[in-house]
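Other chains dropped; remaining ones untouched in position.
Note that the chains are named A, B, C and D in the order they appear, and that numbering of residues resets to 1 at the start of each chain.
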Amino acid sequence: MATRRTVTAETRVQPRFCGISTFCRYPQICHVDPENEPVDWAIYGVPFDGAVTYRPGTRFGPRAIRDASQYVKPYHLEHAVMVTELLSLADAGDAPVAPYSCEKNTELACEYALKLGDPAHTKLFAVGGDHSIALANIRATHKRFGAPAGGMAMIHFDAHIDTVDEIWGEKFNHGSVFRRAIEEGLIDPKRMLTIGLRGPINKADDFQYALDHGVTIVTCDQLRREGTKRIDDFLKRLGDDPAYMTFDIDSFDPTFAPGTGTPCPGGLTIQEGFALLRSMAGVHLVGADLVEVLPDLDHAGVTALLASHVMFEILALDAVRVSKGVN
Amino acid sequence: MATRRTVTAETRVQPRFCGISTFCRYPQICHVDPENEPVDWAIYGVPFDGAVTYRPGTRFGPRAIRDASQYVKPYHLEHAVMVTELLSLADAGDAPVAPYSCEKNTELACEYALKLGDPAHTKLFAVGGDHSIALANIRATHKRFGAPAGGMAMIHFDAHIDTVDEIWGEKFNHGSVFRRAIEEGLIDPKRMLTIGLRGPINKADDFQYALDHGVTIVTCDQLRREGTKRIDDFLKRLGDDPAYMTFDIDSFDPTFAPGTGTPCPGGLTIQEGFALLRSMAGVHLVGADLVEVLPDLDHAGVTALLASHVMFEILALDAVRVSKGVN
Amino acid sequence: MATRRTVTAETRVQPRFCGISTFCRYPQICHVDPENEPVDWAIYGVPFDGAVTYRPGTRFGPRAIRDASQYVKPYHLEHAVMVTELLSLADAGDAPVAPYSCEKNTELACEYALKLGDPAHTKLFAVGGDHSIALANIRATHKRFGAPAGGMAMIHFDAHIDTVDEIWGEKFNHGSVFRRAIEEGLIDPKRMLTIGLRGPINKADDFQYALDHGVTIVTCDQLRREGTKRIDDFLKRLGDDPAYMTFDIDSFDPTFAPGTGTPCPGGLTIQEGFALLRSMAGVHLVGADLVEVLPDLDHAGVTALLASHVMFEILALDAVRVSKGVN
Amino acid sequence: MATRRTVTAETRVQPRFCGISTFCRYPQICHVDPENEPVDWAIYGVPFDGAVTYRPGTRFGPRAIRDASQYVKPYHLEHAVMVTELLSLADAGDAPVAPYSCEKNTELACEYALKLGDPAHTKLFAVGGDHSIALANIRATHKRFGAPAGGMAMIHFDAHIDTVDEIWGEKFNHGSVFRRAIEEGLIDPKRMLTIGLRGPINKADDFQYALDHGVTIVTCDQLRREGTKRIDDFLKRLGDDPAYMTFDIDSFDPTFAPGTGTPCPGGLTIQEGFALLRSMAGVHLVGADLVEVLPDLDHAGVTALLASHVMFEILALDAVRVSKGVN
C-alpha cells in the first residue's frame, strides 16, 4: 500500500492557479504512473443537462468544478488521512454526451464509464450535469460491483426525492432517476437513505413511492428536530454492504449553493452537510456521483468550490477504509 | 370548503419557466373562477422605494418576487397542508404609486387595496417595495378587520425597530412606519412582537419608544441565548386575536438575503426564520406584508426566492387554520 | 383606422416599474378592448431551449424581455410613427412547451399560435427561446398568410446560417431551422436574405446549402466593405411580397448582446443593426420572431433591453405601412 | 501661471489603488496648498436620486466615480495639455442632501456649491446623482458667472430632452430640469445645444417645448446621417460666450454605459462622444455637471470609469483655454 498514491503537480513549481485543470489536480487517467495503476477511482464528467425541469446549465458543471477544485488540498484534518497517499485517483475526462436525449445519453455515459480503469478494481465517480446522469454511473457501478440480489445500498443527498414516474411524457429525466434505478434492480430501496428533502412539494404523496418501497427518508426539518438517530441506525444496519453515494448539491441551502437549477430554501448548511458526510466514515462505497452544479447562477465560484470539497469528503471516506486496511 | 381552491397553470403543460409571471403562479384576480370568489387573500405589489434611508431599488421587488416565486410549490411538508386546495389566492397586480411622496403613496396604495376582493372576506397581502408600504396595508386591513379597540396585534420580523419619529423632516418613511401605525391606533403595541433586531444601532435609546409602549422585543442575540420562550409566551397570550404580520426580509442575515437596502450582519438564518414562522401555526392572521427585497443587489435571485417562500410560509399559516375549520 | 390602437397602462398612474410585466406593456390578449379586436399582432413567448448546441438558458428569455421591455416607449422618432396608435398589439402569453423534444415542441407552439387572434388578420410574433422555435411560428404564419407557391420571403438576422442538416442525429434543432423551413416549402430561399454571418465557422462549405438554394448572404465583413447595396437590391426585388423576419440576437456583437448562447465576436453594432432595420421600412411583414436571448449571461439586462427595442423596431416597420395606408 | 497646479499623491509612493478616494486623486478642497488657492474648479458630489422616473441608485454615483477615477491620468494626449499643471482642481466633498424632496435638495446643493472656493473665480463641477441635481449647479453657476441677460449658453449631452413640465404632479424631477432652468432664466434656450437624443419616445411632441424655445437638437441618428455640421455651426455662433456643460451618461449607448437608470439603446459610442467633446476645445466653460451613473447596474465599473474620463475631457477643455492664455 505504501507505494500507492496520486501524483499531483508540485505546488511549489506549479501553483494552484497554474496548469490545465483536472479534478483536484489529480492526473489525467492517461498520465497515471504504471505503479499507480489501476486507479482506485476514475472521476469523470458528464456534461449533460437535457433532463432538467427548471433551469438548465449544469452541462458546464464539470469544467467549473475542475477549476474550483484546484484549491482542494489532500490531507483530511478530521479523518486524519492523506487522501492522495492512500488512493490512486485520476481525472478520466468527460463522457461523450447526447444532448437531445436523456435515454441515449444515459447509455453513452454508462458505456464510457465501463471502459475506465480496471473493471475489477476501479470505482467510478461521475460529476454532473443534471441528476439524470447518476443513472448511467449507477448502472456501470452495479455492473462492476453490484450485490447479487436486490441491488446496491444507496446514500442519497438531495432536496428532491427524484422518484417521479415520468415528466412531460418522458421516463428518463432528472426527477425520475431513482424510480428507474429501483425498477432496474440496481438499487435496493430498503437500503436507501435519502437526506435533505424539504418542502414545499407538489402534493402530499410526492414521497409515497419511496416510502412504499422502504426508503429511509430524513428531511431537513426532521434532522433538526430529531438529530441523526435515524441516520445512525441506517448506517449501523448498512454495515459493510457495498453502497453507492449520490450527492445533489441542492441538498444544501441555496445560500450555500446558489449555483443550481432547482433551488429550495431551508436546506442543509455546510456545517450540517460536512458533519453528516464525516459521520459516514466506515461506509463501504463502491461508486458515487455529484450533480446539479450550475455555474451561470454561481457567484465567486462558491458552489463549485463547495462541490469540489464534497467530492473530497466522499473520497476521504474511502481513504479512511484503506487506512484501516479494510478495502 | 372542498371546492375552494386556487387554480394554477398545469406544470405538465406550462412548466414553471412558462407564462406571464404572477405571484406563485396564482391566477390574476380578474381571472379567478367564480366558484373561487371571493378570494381569501389578494396579493398585490407596491413598487415604491421613495422612503428609504440607504439603498433604493425595492421598487423592482414585486417583479423579482413574481419571477422567483414560479418555483414555489403548493404543498407544505411540515404543516401537511395543500395550500392551494385550502385557500383561494390571487395576484391582484400592483397598486398605483406616487414615487415622489411617501405620504401620498401610502394613501394611493391603501385606496387600491380597499377595492380588492370582498371587503368582508378578502385578506390583503402587500409585497414591497420598502417598509413604508406596510402602513398602507395595515390601514386597509384595519379598516376591514380591525379589532374595535386598541388596534390589531402585530408580528413583526425586522432587523430594525422602525419606530423613529421622523427622518430628514419627514414623518412618512420606512423607519417610522410602526410609530405611525401605533399613533393612528391601527396597531396595539402591547400585542406587538418584534423579532430579529440586532446591533449596531444609532444610540442606546433607539428601542425606547417601542419599549415604552409595551412592544415585546426579541433580538437575534436574545433568541440564541434564551430560545423561543418569550415568543411562545407572546403567542399564547395572543390566542385567537386577529393579528397582522409584517415581514422585512432584512430580518434574515445578509448572507441569506443579500438583496436588501439596509443589510445588517448577524441576522436570522433561514433555518431559524422558517422554524419561527412555523411555530406560529394557529395564529389568526388578518393581513400581511413582505418588504425590502432589492433585486439589483441580489445574486442568482436567492433573496427573491427566499422572499417568495416566506410568503408561502405565511399563507400556509392561514391554510393550517382553514384545515382545522377555525377560519 | 383612427380608433385602432393599443391601450397601455398610463405611466402617470402606473409607472414603468409598476404592474405585471407584459411585452412592452401591451395588454394581455384576453384584455384587449373589443374595438381593438382582432389584434394586428399577437406577441407570444416560446420558452424552449432544448435544441441548442452550446449554452442553454433561453427558456427564460420571454420573461426577461417582458421585464426589460417595460421601458420601451411608443413613438418611433426616425419613422415618425406612434406605433400604439397605428397597431393593435397584445401579449398572447407563452405557448405550452415540450422541453424534451424539439420536434414536439415545434408542433405545440405552432398549434398554440394558430389559435391566436383572427386567423385572417392577426400576425404572429414569437419570442424565444432558441432559434428552433422560429419554425413553429413560420409554419403558423405560412398557414395564415403564405404565398401560394414557393414559400414566403424571409429576412434573417443571425451570426449563423442555421441550415445544417442535422445535429447529434436530430433534424429538429436550433441550427437546422431554415433547412427544415425550406424543405417544408415555407420559405423561398431565392427570396431569403441573411445578414450578420461571420467567422470562424466549422468548415468552408458551411454556407453551401444556402448558397446552392439561392439565399442572399451578407456577412458582417461584406457589409462593412461593400455597404448596403446588396441589401438594398434585395429589398427592391422583394417589393411588397409578404415577408417573414427572424431575428437572432446573436447577429449583434457579444459586446452589445452578451446574453446569448452561441456568441461570436465581430457582429453588428447596435448602430448598424438599427440602421439596417430602419432601412426596411416598406417591407410587407407577415410574421416575425426574436430569439436566443439568454438572461443568465446578461448583465444589467442590456441584452433583453436591446431585444425589446429590436421587437419595437420590427413592429414599427408595420406601423409605417399602416401610416401610409398600405396594409 | 507656472506655479498653478493640482498636487496629487505621487504614484511612485501611493499607487493608484492606495489612499482615500477623491475625484481623480485631486486634493480635498481643505487640503489645497495656499499657492493653489483659490481653486479653478471645485468638484463636488450630490448623492441624490429621489427625482428619477425609472431605476434609482445614482446616489451611489459620486463614490463609484471617485473610486474609478483613481486611474485617470493627467496629460491629455489629443489636446496636448497637462491638465493638473494648468488648473487647480479639488474634490469639494458631497453636498448635504434632502433625500425625500427634490425641490429642497436643489436648494441645499445650490447653497453648498455657493460656499465653495472663491465666488469670483472658482467654477463648479457637480457629480450626480440624478439629472435633477444639475439645476442646483446651474443656479449656483449662474449666480457666479451668469451672463446679464437671457441666461447662459448650454451644451447638453443626453438621451432625453428633460423639458417635461411635471411628472407625477411634481415640477422638480430629473425630466424637468431644463424646463425649470429656462423658466428661471438661467439658461438661454436659443444658445442651448442638445446632443444624443434618440427614440423611442413617449409621443411625437416630446421635443416641442425645446424646439419652440429655439434649442438646437442633434439626435444620434441625425449625427450619423449628417455629421457634425450643426454642432460646428452652433459652436461657431457660441464663440466665447460663457457656457455650461451638462453631461448625462445615458447619452452613451447602454453597451458603453450600462450603469444608468433610464438606458436607451442606440446612443453615442465612446468614440463618437470623445470626438464631440474634443471638438469643443475653445468653448468658454463656466460650470459643468456629470450625472446619472448608477453603480448597482454597472459591471467591472466600466460606466464609472467612462464617467471619470468624461469629467477629465470636460476639464481638459478648460485647460486648453488656459494653455492659450484666454482664461
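Here is the rule we use: a contact is a pair of C-beta atoms (placed from the backbone, for glycine too) under 8 Å apart; a residue touches a chain by one contact, two chains touch by 3 or more.
Worth saying up front: this structure is predicted, and the values here are computed from it rather than measured.
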With 4 identical chains placed here, what is the total number of copies in the full complex of this structure file?
6
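Everything that follows uses one rule, which is that only the chains that are shown with their structure count from here on.
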Third chains touching both chain C and chain B:
A, D
What rotation angle takes the CA atoms of chain C onto those of chain D? Round to the nearest 5 degrees.
120
Averaging only over C-alpha atoms, locate the centres of chain A and chain D and give their separation in whole Å.
56
I need the residues of chain A touching at least two other chains; which ones are they?
53, 55, 168, 297
For this assembly, give the contact graph shape among line, ring, star, complete and other.
other
Pairwise, the chains that touch are A-B, A-C, B-C, B-D, C-D
Flag every residue of chain A that touches chain B in the complex, lowest number first.
53-55, 167-168, 197-204, 206, 219, 221, 224, 253-255, 258-259, 262-266, 269, 297-299
Chain C partner contacts - residues on chain B that touch it in the complex
13-15, 17-22, 28, 30-31, 45, 47, 59-60, 63, 66-67, 91, 93-97, 99
Within their complex, chain B touches chain A through residues 11-12, 15-17, 71-78, 80, 82-83, 255-256, 269-271, 274-275, 299-302, 305-306, 309, 312
